[in-house]
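With one protein chain held back, the other chains of the complex are shown just where they sit.
For clarity, chains are labelled A, B and C in written order, and residue numbers in each chain start from 1.
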Amino acid sequence: MESSVRVKLLTFTPTPDDVVAAAARLCYSPSTAEDLVVEFREGKRQSGLFIRKLINSGHLSPLEHASFTFAVDGISRACSHQLVRHRIASYSQQSQRYVSMDEARYILPDSVKVDARALSIFKEAIRYAHEAYKSLVESGIPLEDARYLLPNAWETRIVVTMNARELHHFFSLRLCKRAQWEIRRLAKLMLTEVRGVAGGIFDIAGPSCITKGKCEEVNPCGEPYGSMEELLN
Amino acid sequence: MESSVRVKLLTFTPTPDDVVAAAARLCYSPSTAEDLVVEFREGKRQSGLFIRKLINSGHLSPLEHASFTFAVDGISRACSHQLVRHRIASYSQQSQRYVSMDEARYILPDSVKVDARALSIFKEAIRYAHEAYKSLVESGIPLEDARYLLPNAWETRIVVTMNARELHHFFSLRLCKRAQWEIRRLAKLMLTEVRGVAGGIFDIAGPSCITKGKCEEVNPCGEPYGSMEELLN
Amino acid sequence: MESSVRVKLLTFTPTPDDVVAAAARLCYSPSTAEDLVVEFREGKRQSGLFIRKLINSGHLSPLEHASFTFAVDGISRACSHQLVRHRIASYSQQSQRYVSMDEARYILPDSVKVDARALSIFKEAIRYAHEAYKSLVESGIPLEDARYLLPNAWETRIVVTMNARELHHFFSLRLCKRAQWEIRRLAKLMLTEVRGVAGGIFDIAGPSCITKGKCEEVNPCGEPYGSMEELLN
Partner (left out) sequence: MESSVRVKLLTFTPTPDDVVAAAARLCYSPSTAEDLVVEFREGKRQSGLFIRKLINSGHLSPLEHASFTFAVDGISRACSHQLVRHRIASYSQQSQRYVSMDEARYILPDSVKVDARALSIFKEAIRYAHEAYKSLVESGIPLEDARYLLPNAWETRIVVTMNARELHHFFSLRLCKRAQWEIRRLAKLMLTEVRGVAGGIFDIAGPSCITKGKCEEVNPCGEPYGSMEELLN
């Protein structure tokens, strides 16, 4: 069965914009951190503008005080292998060593989906691999060894926690049109989720065409994004 | 003026016990992370017992999904220098480069406080250093250079974010009786704060005399803690 | 074609034992770091005994000053996915997005190898997946999408750098009999390599049965190692 990516923001640091802004202000202020949070929470100061200045000035460490935890389902093992290469983050992933894969759930690339012959080859190969996997399990081969036959396309589930600084870094790399389509799709859903709760921090995010107003890639894609709206559609 | 340490839990990942337990279960379960969080939040499963098993088995990575942010006031620069050596954490610290130190606020060690002669030497030295600092500032020396005269005892303020795994590591080192008194005092206040909101995760925490039931130090202090109550008093 | 793991120590910090010992001594000594390195290099002090004391006392941070870089070939993508979960390390991995997989090179689990029927199913499934992959590539499907059909067993190559502290942590987890066989095999080869050049640092390394003299696992394997010799054979 074809799976598709689902992202749910499981939990996050409450009022992330205010926490980040207060921590940043502490560096230059004689006030206590607690008083500063209150000022932002009560609206005496606007965290949004303050955060934009922070980000523009490259003073990014205060962004680390806000964390976001996502439940991600319906991504391939190819995608999760890319994802976990981001080391300033925390992961809990469903294990193919312990969970039996009774049902064939896989990710189908668009390039395959639109090509009838390729689609048929793809589905047949998935089916074949799954049958072989099940045969091995039935013969008594341990799950952890039978899974050597499961393809990269196989669905996985993972809980991911990143702080806002690392998320910005992640979005700058993985929302670029030169990133692979599957992790781009995941990153877009993650960005949409965090913009709903941290509109100041993630007002502007993504590749350099968005954040710097011009592409900084050595081999540009040639079709830079013009706006956040375009990026998120 | 003598300062003393104040710790305020500014913010944290809501329902930390449930988030950690759900992430951990995902690794071995065919359910989605979202469903697992709901099961724990609704009390269908008990996160407390589950987390204790996790920690005992050394499967610590799920603890990283819960973060805690503290406002810390009234610690010395000696103490903050030790604190920031913990690298899996985020810090925003009041800068002596930008904030003028008009008032003398300092940390006074107990060993000095109980010794009248030492106390007098200490206070006089603080006063002298502060006067010299102010003279330099008045002569036009930049704040960032005048502060070279400020002593280690000088008060600083810092916002600290650590996840629950790093907090356990921090508590194991810094609540040991062989740690320095100032950072022990800080760690104790931090532990008290997080136990109030994450009783499962921090039910047991501290040096090996508490967590392992026996001292693992090469040079033991000889007076191991007998219980969490004793540690927290 | 069946592949098997090959590990080559590409490069490392020269005289790692002496560097670690000198850095550790600096903390408690009025000498300069440079003089301390010379003392160890010239044999005036013995780094071996000194390092053993360090490790026993849990003062592990000086171990970070020595780094080791391995070229690893012949591991499966299942194994590399586990490997890169170790975040305090650096990786450069051959990309299935850019390198065409013209030849079928895969890792074969022992449990399959010893079972004629399973072996036949396994090999046939590998062959089928590779044929499907090649058909997709010939139809013009991009490499990065065709690889969704490649199985976990597929061979990958990776350059890994870890410092000595992280290596000790890696060995403690991955040389335990409860770790998966493939990463255990990899870890054993890595340990053999580093013992050849850093005999002091890695004199004792591995799971708790070796380093603590008793198993600390919640679910012990029941067959603890008795000695480093047994572990390395």
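By definition in this document, a contact is a pair of C-beta atoms (placed from the backbone, for glycine too) under 8 Å apart; a residue touches a chain by one contact, two chains touch by 3 or more.
For clarity, every value in this text was computed on a predicted model and none was experimentally measured.
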| item | value |
| --- | --- |
| Chains shown that the absent chain touches, full complex | A, B, C |
| Listed residues C:Pro62, C:Pro109, C:Pro151 or C:Pro207, member touching the removed chain | C:Pro62 |
| Touching the absent chain when the full complex is considered, from A:Asp102, A:Glu138 or A:Glu217 | A:Glu217 |
| Of C:Thr32, C:Ser57 or C:Thr192, the one touching the omitted chain in the full complex | C:Thr32 |
| Residue among C:Thr15, C:Ser139, C:Gln180 or C:Ser208 touching the omitted chain | C:Thr15 |
| Residues in chain C touching the chain absent from view | 8, 10-15, 19, 22-24, 26-30, 32-34, 37, 61-62, 64-65, 67, 69, 71-73, 90-95, 98-100, 157-159, 161, 163 |
| Residues from chain B at the interface with the omitted partner, ascending | 76-78, 80-81, 84-85, 87-88, 91, 96-97, 106-109, 111-112, 115, 117-118, 121-122, 124-126, 128-129, 132-133, 135-136, 139-142, 144-145, 147-153, 180 |
| Touching residues on chain A - with respect to the absent chain | 53, 56-58, 216-219 |
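Just so it is clear, only the chains that are shown with their structure count from here on.
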| item | value |
| --- | --- |
| Angle, in degrees to the nearest 5, of the Cα rotation that carries chain B onto chain C | 180 |
| Mean-CA-position distance for chain C and chain B (Å) | 33 |
| Multi-partner residues of chain A (each touching 2 or more other chains) | 91 |
